[in-house]
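Note that one protein chain of the assembly has been removed; the remaining protein chains are unaltered in position.
Moving on, here comes subunit A:
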Amino acid sequence: MSLEAPDTTETDEVPERTPDELEALLGDLVIDRDDHLNAPGFVIRPDAVQETLSRLKSEAGYDHLSLVTAQEYENRYESIYHLKKFDDPTQEVSVVVPADKDDPVSESGDAVFRTADWHEREAYDLIGIEYDDHPDLRRILLPETWQGHPLSMDYDKDRPQIATLPEHANPLEDHHHDSESDTMFLNIGPHHPATHGVLHLKTILDGEQVIDVEPDIGYLHRCEEQMAQSGTYRHQIMPYPDRWDYISAGLLNEWAYARAAEDLADIEVPEYAQVIRTMGAEMCRIAAHMLALATFALDVNGDFTATFMYAINDRERVQDLLEDLTGQRLMFNYFRLGGVVWDLPEPRGEFFSKTRDFLDQLPGSVEEYHDLVTANEIFQMRTIDTGILPPEVAKNYGATGPVARGSGVDYDLRRDDPYGYYDELEWDVVTEDGCDNYSRLLVRMREVEESAKIIEQCIDLLEDWPEEERNIQANVPRTLRPDDDTEIYRAVEAAKGELGIYMRADGTDKPARFKIRSPCFSNLQTLPEMANGEYIPDVIAALGSLDIVLGEVDR
(Lines give C-alpha, C1' and ligand atoms only; values in the text may rest on other atoms or scores of the structure.)
Protein backbone atom coordinates (compact mmCIF):
# COMPACT_ATOMS: atom_id res chain seq x y z
CA MET A 1 0.00 0.00 0.00
CA SER A 2 1.46 3.27 -1.00
CA LEU A 3 1.32 6.04 1.52
CA GLU A 4 2.89 8.59 -0.78
CA ALA A 5 1.12 11.05 -2.99
CA PRO A 6 -1.41 9.66 -5.48
CA ASP A 7 0.32 8.14 -8.44
CA THR A 8 -1.48 7.19 -11.59
CA THR A 9 0.98 4.47 -12.54
CA GLU A 10 -0.18 2.44 -9.58
CA THR A 11 -2.20 -0.01 -11.62
CA ASP A 12 0.94 -1.22 -13.34
CA GLU A 13 2.55 -2.16 -10.05
CA VAL A 14 -0.20 -4.56 -9.00
CA PRO A 15 0.28 -7.90 -10.72
CA GLU A 16 -2.95 -9.29 -11.99
CA ARG A 17 -3.62 -12.99 -12.04
CA THR A 18 -5.81 -14.57 -14.64
CA PRO A 19 -8.79 -16.61 -13.47
CA ASP A 20 -6.95 -19.80 -14.42
CA GLU A 21 -3.94 -18.85 -12.33
CA LEU A 22 -6.24 -18.17 -9.40
CA GLU A 23 -7.87 -21.54 -9.89
CA ALA A 24 -4.44 -23.14 -9.86
CA LEU A 25 -3.61 -21.26 -6.67
CA LEU A 26 -6.73 -22.52 -4.94
CA GLY A 27 -6.17 -26.01 -6.27
CA ASP A 28 -8.62 -28.64 -5.13
CA LEU A 29 -10.48 -26.16 -2.93
CA VAL A 30 -12.41 -25.17 -6.04
CA ILE A 31 -15.28 -27.46 -6.90
CA ASP A 32 -16.87 -25.39 -9.64
CA ARG A 33 -16.82 -22.07 -11.48
CA ASP A 34 -19.63 -19.50 -11.26
CA ASP A 35 -18.43 -16.34 -12.96
CA HIS A 36 -20.13 -13.02 -12.33
CA LEU A 37 -20.22 -10.12 -14.76
CA ASN A 38 -17.65 -8.23 -12.72
CA ALA A 39 -15.36 -11.01 -11.58
CA PRO A 40 -14.47 -14.69 -11.86
CA GLY A 41 -16.30 -16.75 -9.25
CA PHE A 42 -15.05 -19.90 -7.61
CA VAL A 43 -17.41 -22.31 -5.91
CA ILE A 44 -15.90 -23.89 -2.82
CA ARG A 45 -16.97 -26.30 -0.11
CA PRO A 46 -18.64 -24.69 2.92
CA ASP A 47 -15.86 -25.86 5.23
CA ALA A 48 -13.02 -24.34 3.18
CA VAL A 49 -13.91 -20.66 3.52
CA GLN A 50 -11.06 -19.64 5.80
CA GLU A 51 -8.45 -21.52 3.81
CA THR A 52 -9.65 -20.02 0.52
CA LEU A 53 -9.91 -16.48 1.81
CA SER A 54 -6.53 -16.56 3.49
CA ARG A 55 -4.85 -17.93 0.37
CA LEU A 56 -6.43 -15.25 -1.77
CA LYS A 57 -5.49 -12.59 0.78
CA SER A 58 -1.91 -13.53 1.50
CA GLU A 59 -0.80 -15.04 -1.79
CA ALA A 60 -2.85 -13.25 -4.43
CA GLY A 61 -3.17 -9.89 -2.65
CA TYR A 62 -6.96 -9.67 -2.44
CA ASP A 63 -6.95 -7.68 0.79
CA HIS A 64 -10.39 -6.06 0.69
CA LEU A 65 -13.45 -8.08 1.56
CA SER A 66 -15.95 -5.72 0.10
CA LEU A 67 -19.18 -7.52 0.78
CA VAL A 68 -20.70 -10.78 1.87
CA THR A 69 -23.93 -11.53 0.06
CA ALA A 70 -26.21 -14.28 1.23
CA GLN A 71 -29.17 -15.59 -0.70
CA GLU A 72 -31.47 -18.54 -0.97
CA TYR A 73 -32.14 -20.53 -4.11
CA GLU A 74 -34.73 -23.22 -4.70
CA ASN A 75 -32.24 -25.93 -3.87
CA ARG A 76 -29.51 -24.30 -1.77
CA TYR A 77 -28.31 -21.36 0.24
CA GLU A 78 -25.35 -19.37 -0.96
CA SER A 79 -22.88 -16.90 0.55
CA ILE A 80 -20.75 -14.86 -1.81
CA TYR A 81 -17.56 -13.19 -0.62
CA HIS A 82 -16.74 -10.29 -2.96
CA LEU A 83 -12.99 -9.68 -2.77
CA LYS A 84 -11.01 -6.77 -4.19
CA LYS A 85 -7.59 -5.22 -3.88
CA PHE A 86 -7.12 -1.91 -2.15
CA ASP A 87 -4.33 -1.15 -4.62
CA ASP A 88 -6.45 -1.88 -7.65
CA PRO A 89 -10.18 -2.38 -7.06
CA THR A 90 -10.75 -3.38 -10.69
CA GLN A 91 -9.20 -6.74 -9.82
CA GLU A 92 -12.04 -8.64 -8.26
CA VAL A 93 -12.84 -12.20 -7.40
CA SER A 94 -15.96 -13.81 -5.97
CA VAL A 95 -15.89 -16.79 -3.65
CA VAL A 96 -19.18 -18.63 -3.81
CA VAL A 97 -20.05 -20.88 -0.88
CA PRO A 98 -23.15 -23.01 -1.29
CA ALA A 99 -24.78 -24.38 1.83
CA ASP A 100 -27.22 -27.18 2.40
CA LYS A 101 -30.89 -26.29 2.04
CA ASP A 102 -32.00 -28.16 5.15
CA ASP A 103 -29.06 -27.30 7.37
CA PRO A 104 -27.40 -24.16 6.05
CA VAL A 105 -24.05 -24.07 7.81
CA SER A 106 -20.90 -22.62 6.38
CA GLU A 107 -17.54 -21.64 7.81
CA SER A 108 -17.03 -18.08 8.97
CA GLY A 109 -14.53 -15.80 7.26
CA ASP A 110 -14.09 -13.73 10.39
CA ALA A 111 -10.64 -15.12 11.18
CA VAL A 112 -9.28 -13.74 7.89
CA PHE A 113 -11.27 -10.54 7.48
CA ARG A 114 -12.72 -8.90 10.59
CA THR A 115 -15.33 -7.20 8.44
CA ALA A 116 -16.95 -10.58 7.82
CA ASP A 117 -18.18 -10.51 11.41
CA TRP A 118 -21.02 -8.06 10.86
CA HIS A 119 -21.73 -9.11 7.30
CA GLU A 120 -22.24 -12.70 8.40
CA ARG A 121 -24.39 -11.67 11.32
CA GLU A 122 -26.57 -9.80 8.85
CA ALA A 123 -26.70 -12.84 6.57
CA TYR A 124 -27.75 -14.96 9.53
CA ASP A 125 -30.35 -12.41 10.56
CA LEU A 126 -32.02 -11.86 7.21
CA ILE A 127 -31.41 -15.11 5.32
CA GLY A 128 -30.78 -17.69 8.01
CA ILE A 129 -27.36 -19.12 7.12
CA GLU A 130 -25.36 -20.16 10.16
CA TYR A 131 -21.64 -19.61 10.29
CA ASP A 132 -19.33 -22.01 12.08
CA ASP A 133 -16.58 -20.47 14.23
CA HIS A 134 -18.29 -17.10 14.15
CA PRO A 135 -17.32 -15.26 17.34
CA ASP A 136 -20.76 -13.86 18.05
CA LEU A 137 -23.56 -15.04 15.80
CA ARG A 138 -26.58 -13.01 16.88
CA ARG A 139 -29.20 -11.02 15.09
CA ILE A 140 -27.84 -7.63 14.11
CA LEU A 141 -30.63 -5.65 12.43
CA LEU A 142 -33.83 -7.15 13.72
CA PRO A 143 -34.84 -7.40 17.38
CA GLU A 144 -33.58 -10.44 19.28
CA THR A 145 -37.16 -11.57 19.63
CA TRP A 146 -37.82 -11.76 15.90
CA GLN A 147 -39.12 -15.04 14.57
CA GLY A 148 -38.04 -16.21 11.14
CA HIS A 149 -35.56 -14.85 8.60
CA PRO A 150 -37.39 -12.27 6.48
CA LEU A 151 -35.48 -12.62 3.19
CA SER A 152 -35.61 -16.40 3.15
CA MET A 153 -38.14 -18.12 0.93
CA ASP A 154 -40.38 -19.69 3.55
CA TYR A 155 -40.83 -16.49 5.57
CA ASP A 156 -44.45 -15.81 6.45
CA LYS A 157 -44.98 -12.08 6.39
CA ASP A 158 -48.46 -12.29 7.85
CA ARG A 159 -47.45 -14.00 11.02
CA PRO A 160 -47.55 -11.50 13.88
CA GLN A 161 -44.33 -10.88 15.75
CA ILE A 162 -44.85 -11.12 19.47
CA ALA A 163 -42.43 -9.82 22.05
CA THR A 164 -43.11 -10.17 25.73
CA LEU A 165 -42.52 -7.26 28.04
CA PRO A 166 -39.64 -8.84 29.96
CA GLU A 167 -37.77 -9.03 26.69
CA HIS A 168 -38.28 -5.33 26.21
CA ALA A 169 -37.44 -4.46 29.79
CA ASN A 170 -35.21 -1.53 30.47
CA PRO A 171 -31.66 -2.88 30.65
CA LEU A 172 -30.80 -0.19 33.18
CA GLU A 173 -33.60 -1.02 35.56
CA ASP A 174 -31.34 -3.16 37.73
CA HIS A 175 -28.40 -1.70 39.47
CA HIS A 176 -25.52 -2.56 37.19
CA HIS A 177 -22.75 -1.79 39.56
CA ASP A 178 -20.81 -4.95 40.21
CA SER A 179 -19.42 -5.01 43.74
CA GLU A 180 -16.46 -7.10 42.61
CA SER A 181 -15.27 -4.72 39.91
CA ASP A 182 -15.23 -1.04 39.21
CA THR A 183 -16.84 -1.23 35.81
CA MET A 184 -20.14 0.33 34.90
CA PHE A 185 -22.50 -0.33 32.05
CA LEU A 186 -23.70 2.70 30.13
CA ASN A 187 -26.23 2.94 27.35
CA ILE A 188 -25.69 5.69 24.81
CA GLY A 189 -28.74 5.98 22.60
CA PRO A 190 -30.80 4.96 20.74
CA HIS A 191 -32.19 8.42 21.36
CA HIS A 192 -29.18 10.58 22.01
CA PRO A 193 -28.04 13.78 20.32
CA ALA A 194 -24.48 12.52 19.83
CA THR A 195 -25.32 9.30 18.06
CA HIS A 196 -26.41 11.02 14.83
CA GLY A 197 -29.71 9.24 14.66
CA VAL A 198 -30.89 6.06 16.23
CA LEU A 199 -27.71 4.23 17.15
CA HIS A 200 -27.31 2.41 20.41
CA LEU A 201 -23.85 2.08 21.96
CA LYS A 202 -23.50 -0.43 24.76
CA THR A 203 -20.53 0.89 26.67
CA ILE A 204 -18.64 -0.62 29.56
CA LEU A 205 -16.73 1.94 31.57
CA ASP A 206 -13.95 1.79 34.08
CA GLY A 207 -14.13 5.16 35.69
CA GLU A 208 -14.21 7.44 32.72
CA GLN A 209 -12.35 5.08 30.45
CA VAL A 210 -14.09 2.88 27.94
CA ILE A 211 -13.29 -0.79 28.25
CA ASP A 212 -15.62 -1.99 25.59
CA VAL A 213 -18.10 -0.37 23.27
CA GLU A 214 -20.52 -2.33 21.16
CA PRO A 215 -22.63 -0.62 18.54
CA ASP A 216 -26.17 -1.98 18.49
CA ILE A 217 -27.77 -1.17 15.16
CA GLY A 218 -31.05 -1.90 13.44
CA TYR A 219 -33.20 0.90 14.81
CA LEU A 220 -33.73 2.15 11.29
CA HIS A 221 -33.82 -1.11 9.36
CA ARG A 222 -36.36 -0.17 6.72
CA CYS A 223 -36.14 -3.30 4.57
CA GLU A 224 -34.44 -1.44 1.72
CA GLU A 225 -33.32 -4.70 0.10
CA GLN A 226 -36.84 -6.11 0.16
CA MET A 227 -38.15 -2.83 -1.30
CA ALA A 228 -35.65 -3.01 -4.15
CA GLN A 229 -36.38 -6.66 -4.81
CA SER A 230 -40.06 -5.87 -5.22
CA GLY A 231 -39.46 -2.97 -7.64
CA THR A 232 -38.81 -3.05 -11.37
CA TYR A 233 -35.38 -2.11 -12.70
CA ARG A 234 -36.47 0.69 -14.94
CA HIS A 235 -38.18 3.13 -12.58
CA GLN A 236 -39.26 1.65 -9.29
CA ILE A 237 -35.91 1.14 -7.62
CA MET A 238 -34.36 4.53 -8.31
CA PRO A 239 -36.24 6.51 -5.61
CA TYR A 240 -34.99 4.25 -2.81
CA PRO A 241 -31.22 4.93 -3.02
CA ASP A 242 -31.91 8.56 -2.06
CA ARG A 243 -33.08 7.26 1.28
CA TRP A 244 -30.03 5.13 2.12
CA ASP A 245 -27.61 7.94 2.80
CA TYR A 246 -30.05 10.75 3.24
CA ILE A 247 -27.59 13.51 4.09
CA SER A 248 -28.13 15.05 0.68
CA ALA A 249 -25.95 12.37 -0.85
CA GLY A 250 -28.85 11.17 -2.97
CA LEU A 251 -27.22 11.45 -6.37
CA LEU A 252 -24.14 9.53 -5.22
CA ASN A 253 -26.36 6.68 -4.07
CA GLU A 254 -28.47 6.75 -7.19
CA TRP A 255 -25.27 6.41 -9.15
CA ALA A 256 -24.44 3.17 -7.32
CA TYR A 257 -27.69 1.63 -8.49
CA ALA A 258 -27.45 3.22 -11.94
CA ARG A 259 -23.93 1.92 -12.46
CA ALA A 260 -24.74 -1.63 -11.42
CA ALA A 261 -27.98 -1.80 -13.39
CA GLU A 262 -26.45 -0.21 -16.49
CA ASP A 263 -23.61 -2.74 -16.47
CA LEU A 264 -26.07 -5.55 -15.87
CA ALA A 265 -28.36 -4.56 -18.73
CA ASP A 266 -25.52 -3.29 -20.92
CA ILE A 267 -26.65 0.31 -21.31
CA GLU A 268 -24.35 3.05 -22.61
CA VAL A 269 -24.76 6.45 -20.98
CA PRO A 270 -24.31 9.53 -23.20
CA GLU A 271 -21.27 11.61 -22.36
CA TYR A 272 -23.31 14.75 -21.71
CA ALA A 273 -25.39 12.93 -19.11
CA GLN A 274 -22.20 11.65 -17.48
CA VAL A 275 -20.93 15.21 -17.06
CA ILE A 276 -24.23 16.30 -15.47
CA ARG A 277 -24.10 13.26 -13.20
CA THR A 278 -20.55 14.03 -12.16
CA MET A 279 -21.39 17.64 -11.39
CA GLY A 280 -24.53 16.75 -9.41
CA ALA A 281 -22.78 14.01 -7.50
CA GLU A 282 -19.98 16.32 -6.39
CA MET A 283 -22.49 18.92 -5.24
CA CYS A 284 -24.02 16.19 -3.10
CA ARG A 285 -20.60 15.33 -1.73
CA ILE A 286 -20.05 18.94 -0.65
CA ALA A 287 -23.43 19.01 1.08
CA ALA A 288 -22.74 15.71 2.84
CA HIS A 289 -19.28 16.74 4.03
CA MET A 290 -20.64 20.08 5.26
CA LEU A 291 -23.08 18.28 7.52
CA ALA A 292 -20.32 15.95 8.68
CA LEU A 293 -18.31 19.02 9.66
CA ALA A 294 -21.28 20.68 11.33
CA THR A 295 -22.23 17.71 13.46
CA PHE A 296 -18.62 16.92 14.29
CA ALA A 297 -18.12 20.45 15.59
CA LEU A 298 -21.37 20.06 17.48
CA ASP A 299 -20.19 16.81 19.06
CA VAL A 300 -16.73 18.01 19.94
CA ASN A 301 -17.19 21.70 20.73
CA GLY A 302 -20.87 21.71 21.54
CA ASP A 303 -20.93 24.58 19.11
CA PHE A 304 -24.55 24.86 18.06
CA THR A 305 -24.33 28.54 17.26
CA ALA A 306 -21.39 29.24 14.99
CA THR A 307 -19.95 26.32 13.05
CA PHE A 308 -23.19 24.42 12.85
CA MET A 309 -25.12 27.38 11.50
CA TYR A 310 -22.34 28.35 9.07
CA ALA A 311 -22.20 24.87 7.66
CA ILE A 312 -25.98 24.61 7.39
CA ASN A 313 -25.91 27.92 5.59
CA ASP A 314 -23.49 26.54 3.01
CA ARG A 315 -25.59 23.42 2.70
CA GLU A 316 -28.62 25.58 1.96
CA ARG A 317 -26.68 27.10 -0.93
CA VAL A 318 -25.80 23.70 -2.37
CA GLN A 319 -29.32 22.46 -1.86
CA ASP A 320 -30.61 25.47 -3.74
CA LEU A 321 -28.43 24.50 -6.69
CA LEU A 322 -29.52 20.89 -6.48
CA GLU A 323 -33.13 21.95 -6.26
CA ASP A 324 -32.70 23.98 -9.43
CA LEU A 325 -31.14 20.97 -11.10
CA THR A 326 -33.39 18.16 -9.88
CA GLY A 327 -36.55 19.77 -8.54
CA GLN A 328 -36.17 18.45 -4.99
CA ARG A 329 -34.22 19.49 -1.95
CA LEU A 330 -33.28 16.12 -0.55
CA MET A 331 -34.75 13.11 -2.34
CA PHE A 332 -33.72 13.90 -5.86
CA ASN A 333 -34.73 10.85 -7.93
CA TYR A 334 -32.84 12.52 -10.77
CA PHE A 335 -30.92 9.68 -12.40
CA ARG A 336 -32.51 7.29 -14.85
CA LEU A 337 -30.96 4.16 -16.24
CA GLY A 338 -29.07 5.45 -19.25
CA GLY A 339 -28.83 9.08 -18.20
CA VAL A 340 -30.62 11.70 -16.18
CA VAL A 341 -34.27 12.66 -16.19
CA TRP A 342 -33.98 16.18 -17.55
CA ASP A 343 -31.46 18.68 -18.78
CA LEU A 344 -30.05 21.61 -16.84
CA PRO A 345 -32.64 24.20 -15.84
CA GLU A 346 -33.41 27.02 -18.25
CA PRO A 347 -32.10 29.67 -18.47
CA ARG A 348 -28.84 27.79 -18.42
CA GLY A 349 -26.76 30.92 -18.01
CA GLU A 350 -28.44 31.71 -14.73
CA PHE A 351 -27.74 28.25 -13.37
CA PHE A 352 -24.09 28.48 -14.41
CA SER A 353 -23.59 31.88 -12.85
CA LYS A 354 -25.35 30.79 -9.66
CA THR A 355 -23.09 27.77 -9.43
CA ARG A 356 -20.02 29.93 -10.12
CA ASP A 357 -21.09 32.34 -7.39
CA PHE A 358 -21.27 29.42 -5.01
CA LEU A 359 -17.85 28.15 -6.06
CA ASP A 360 -16.39 31.65 -5.73
CA GLN A 361 -17.48 32.05 -2.14
CA LEU A 362 -16.55 28.50 -1.18
CA PRO A 363 -12.79 29.07 -0.60
CA GLY A 364 -13.69 31.92 1.73
CA SER A 365 -16.01 29.82 3.81
CA VAL A 366 -13.61 26.88 3.88
CA GLU A 367 -11.02 29.34 5.18
CA GLU A 368 -13.53 30.35 7.82
CA TYR A 369 -14.09 26.76 8.89
CA HIS A 370 -10.36 26.31 9.23
CA ASP A 371 -10.25 29.39 11.44
CA LEU A 372 -13.20 28.25 13.50
CA VAL A 373 -12.63 24.56 13.76
CA THR A 374 -9.38 23.02 12.62
CA ALA A 375 -7.16 25.85 13.86
CA ASN A 376 -8.97 25.93 17.16
CA GLU A 377 -6.64 24.81 19.93
CA ILE A 378 -9.37 23.19 22.01
CA PHE A 379 -10.61 21.33 18.99
CA GLN A 380 -7.11 20.12 18.21
CA MET A 381 -6.61 18.90 21.75
CA ARG A 382 -9.82 16.94 21.50
CA THR A 383 -9.15 15.34 18.15
CA ILE A 384 -5.43 14.97 17.42
CA ASP A 385 -4.15 11.55 18.44
CA THR A 386 -7.52 10.33 19.61
CA GLY A 387 -9.51 7.62 17.90
CA ILE A 388 -6.47 6.05 16.25
CA LEU A 389 -7.27 3.71 13.37
CA PRO A 390 -4.09 2.18 11.89
CA PRO A 391 -4.22 1.51 8.14
CA GLU A 392 -3.94 -2.28 8.50
CA VAL A 393 -6.89 -2.32 10.88
CA ALA A 394 -8.90 -0.07 8.59
CA LYS A 395 -8.29 -2.44 5.69
CA ASN A 396 -9.07 -5.50 7.74
CA TYR A 397 -12.43 -4.01 8.68
CA GLY A 398 -13.17 -2.97 5.12
CA ALA A 399 -13.25 0.74 6.00
CA THR A 400 -13.44 2.98 2.96
CA GLY A 401 -14.02 6.61 2.08
CA PRO A 402 -12.71 9.44 4.25
CA VAL A 403 -12.27 7.02 7.15
CA ALA A 404 -9.76 4.92 5.21
CA ARG A 405 -8.17 7.94 3.52
CA GLY A 406 -7.72 9.59 6.94
CA SER A 407 -5.65 6.53 7.84
CA GLY A 408 -3.48 6.92 4.78
CA VAL A 409 -5.16 4.22 2.70
CA ASP A 410 -5.03 5.65 -0.79
CA TYR A 411 -8.29 4.24 -2.10
CA ASP A 412 -10.85 6.15 -4.07
CA LEU A 413 -13.06 4.40 -6.59
CA ARG A 414 -13.50 7.58 -8.60
CA ARG A 415 -9.84 7.28 -9.61
CA ASP A 416 -9.12 3.57 -9.13
CA ASP A 417 -12.20 2.16 -10.82
CA PRO A 418 -13.23 5.11 -12.96
CA TYR A 419 -16.82 5.77 -13.87
CA GLY A 420 -18.74 8.81 -15.04
CA TYR A 421 -16.50 11.59 -16.26
CA TYR A 422 -13.97 11.52 -13.41
CA ASP A 423 -11.01 10.18 -15.39
CA GLU A 424 -11.24 13.08 -17.85
CA LEU A 425 -10.98 15.73 -15.15
CA GLU A 426 -8.15 17.21 -13.10
CA TRP A 427 -8.44 16.47 -9.43
CA ASP A 428 -6.60 14.70 -6.63
CA VAL A 429 -7.38 12.02 -4.13
CA VAL A 430 -6.92 13.39 -0.63
CA THR A 431 -5.16 11.30 1.99
CA GLU A 432 -3.89 12.10 5.46
CA ASP A 433 -1.50 9.97 7.50
CA GLY A 434 -2.64 10.98 10.98
CA CYS A 435 -5.04 8.03 11.42
CA ASP A 436 -6.89 10.11 14.04
CA ASN A 437 -10.16 12.03 14.33
CA TYR A 438 -8.48 15.19 13.12
CA SER A 439 -7.20 13.60 9.92
CA ARG A 440 -10.60 12.27 9.01
CA LEU A 441 -12.07 15.73 9.34
CA LEU A 442 -9.21 17.25 7.34
CA VAL A 443 -9.77 14.73 4.56
CA ARG A 444 -13.42 15.77 4.34
CA MET A 445 -12.60 19.46 4.27
CA ARG A 446 -10.01 19.00 1.56
CA GLU A 447 -12.36 16.80 -0.42
CA VAL A 448 -14.79 19.69 -0.47
CA GLU A 449 -12.12 21.69 -2.30
CA GLU A 450 -11.50 18.85 -4.74
CA SER A 451 -15.23 18.52 -5.39
CA ALA A 452 -15.38 22.25 -6.11
CA LYS A 453 -12.59 21.77 -8.68
CA ILE A 454 -14.56 18.99 -10.36
CA ILE A 455 -17.78 21.02 -10.43
CA GLU A 456 -15.96 23.97 -11.96
CA GLN A 457 -14.56 21.84 -14.78
CA CYS A 458 -17.97 20.26 -15.37
CA ILE A 459 -19.58 23.68 -15.58
CA ASP A 460 -17.02 24.75 -18.17
CA LEU A 461 -17.67 21.61 -20.19
CA LEU A 462 -21.45 21.94 -20.01
CA GLU A 463 -21.37 25.58 -20.99
CA ASP A 464 -19.48 24.84 -24.19
CA TRP A 465 -21.39 21.68 -25.06
CA PRO A 466 -22.85 22.01 -28.56
CA GLU A 467 -26.61 22.32 -28.43
CA GLU A 468 -27.39 19.50 -30.86
CA GLU A 469 -25.29 17.02 -28.85
CA ARG A 470 -27.04 17.49 -25.54
CA ASN A 471 -28.23 13.95 -25.19
CA ILE A 472 -29.45 13.33 -21.65
CA GLN A 473 -30.68 9.76 -21.93
CA ALA A 474 -29.77 6.70 -23.91
CA ASN A 475 -32.49 4.75 -25.61
CA VAL A 476 -33.51 2.27 -22.94
CA PRO A 477 -36.32 -0.25 -23.37
CA ARG A 478 -39.43 0.36 -21.35
CA THR A 479 -39.08 -2.91 -19.52
CA LEU A 480 -35.67 -4.31 -18.69
CA ARG A 481 -35.25 -8.03 -18.40
CA PRO A 482 -31.57 -8.89 -17.94
CA ASP A 483 -30.61 -12.47 -18.76
CA ASP A 484 -31.43 -15.18 -16.31
CA ASP A 485 -28.78 -15.95 -13.69
CA THR A 486 -26.49 -13.03 -14.41
CA GLU A 487 -24.89 -11.58 -11.32
CA ILE A 488 -23.01 -8.35 -10.84
CA TYR A 489 -21.35 -6.38 -8.09
CA ARG A 490 -20.53 -2.75 -8.80
CA ALA A 491 -19.48 0.02 -6.47
CA VAL A 492 -19.08 3.78 -6.59
CA GLU A 493 -17.41 6.23 -4.26
CA ALA A 494 -20.24 7.69 -2.21
CA ALA A 495 -19.82 10.39 0.41
CA LYS A 496 -18.94 7.87 3.11
CA GLY A 497 -16.97 5.41 1.01
CA GLU A 498 -17.49 2.44 -1.26
CA LEU A 499 -21.19 2.01 -1.90
CA GLY A 500 -21.77 -1.18 -3.82
CA ILE A 501 -24.73 -3.04 -5.22
CA TYR A 502 -24.93 -6.74 -5.87
CA MET A 503 -27.75 -7.82 -8.15
CA ARG A 504 -28.84 -11.16 -9.45
CA ALA A 505 -31.22 -11.23 -12.38
CA ASP A 506 -33.62 -14.10 -12.87
CA GLY A 507 -35.01 -13.18 -16.26
CA THR A 508 -37.91 -11.12 -14.89
CA ASP A 509 -38.15 -7.34 -14.68
CA LYS A 510 -37.27 -7.37 -10.98
CA PRO A 511 -33.98 -8.36 -9.35
CA ALA A 512 -34.03 -11.73 -7.60
CA ARG A 513 -31.51 -10.53 -5.06
CA PHE A 514 -30.52 -6.97 -4.37
CA LYS A 515 -27.78 -6.48 -1.81
CA ILE A 516 -26.40 -3.17 -0.69
CA ARG A 517 -22.82 -2.78 0.47
CA SER A 518 -23.03 0.22 2.69
CA PRO A 519 -19.79 2.04 3.56
CA CYS A 520 -21.12 3.17 6.93
CA PHE A 521 -21.88 -0.39 7.95
CA SER A 522 -18.22 -1.36 7.64
CA ASN A 523 -16.94 1.96 8.93
CA LEU A 524 -19.03 1.75 12.07
CA GLN A 525 -17.60 -1.67 12.81
CA THR A 526 -14.21 -0.03 13.44
CA LEU A 527 -15.56 2.02 16.35
CA PRO A 528 -14.50 -0.43 19.10
CA GLU A 529 -10.96 -0.45 17.68
CA MET A 530 -10.82 3.31 17.89
CA ALA A 531 -12.64 3.79 21.16
CA ASN A 532 -11.55 1.03 23.50
CA GLY A 533 -9.23 2.41 26.15
CA GLU A 534 -10.14 6.03 25.44
CA TYR A 535 -12.28 8.39 27.48
CA ILE A 536 -16.03 8.73 26.88
CA PRO A 537 -15.77 12.11 25.14
CA ASP A 538 -13.28 10.56 22.73
CA VAL A 539 -15.78 7.86 21.85
CA ILE A 540 -18.22 10.58 20.90
CA ALA A 541 -15.52 12.32 18.86
CA ALA A 542 -14.55 9.06 17.15
CA LEU A 543 -18.17 8.34 16.31
CA GLY A 544 -18.57 11.85 14.93
CA SER A 545 -15.46 11.47 12.81
CA LEU A 546 -16.78 8.23 11.31
CA ASP A 547 -19.71 10.26 10.00
CA ILE A 548 -22.22 7.46 9.87
CA VAL A 549 -25.76 7.69 8.58
CA LEU A 550 -28.04 5.22 10.22
CA GLY A 551 -30.23 4.96 7.17
CA GLU A 552 -27.28 3.48 5.37
CA VAL A 553 -25.95 1.39 8.25
CA ASP A 554 -29.28 -0.32 8.79
CA ARG A 555 -30.71 0.03 5.29
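Note that a contact is a pair of C-beta atoms (placed from the backbone, for glycine too) under 8 Å apart; a residue touches a chain by one contact, two chains touch by 3 or more; residues count from 1.
Just so we're on the same page, contacts and distances are computed from a predicted model.
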Among "Molybdate/tungstate import ATP-binding protein WtpC", "Stage V sporulation protein R-like protein", "NADH dehydrogenase subunit B" or "YeaH/YhbH family protein", the omitted chain is listed in UniProt as "NADH dehydrogenase subunit B"
Touch with the missing chain holds, among A:Ile247, A:Leu389 or A:Ile516, for A:Ile247
Out of A:Arg76, A:Lys101, A:Arg222 or A:His235, the sole contact with the unshown chain comes from A:Arg222
Of A:Met331, A:Val429, A:Ala474 or A:Ala512, the residue touching the omitted chain is A:Met331
Touch with the missing chain holds, among A:Pro19, A:Gly197, A:Pro345 or A:Pro537, for A:Gly197
Missing-chain contact among A:Asn313, A:Gln361, A:Gln380 or A:Thr479 belongs to A:Asn313
Touching the unshown chain, subunit A contributes residues 141-143, 146, 150, 155, 157-166, 168, 170, 190-193, 196-198, 218-223, 226-227, 230, 239-240, 243, 246-248, 291, 308-309, 312-313, 315-316, 319, 329-331, 550-551
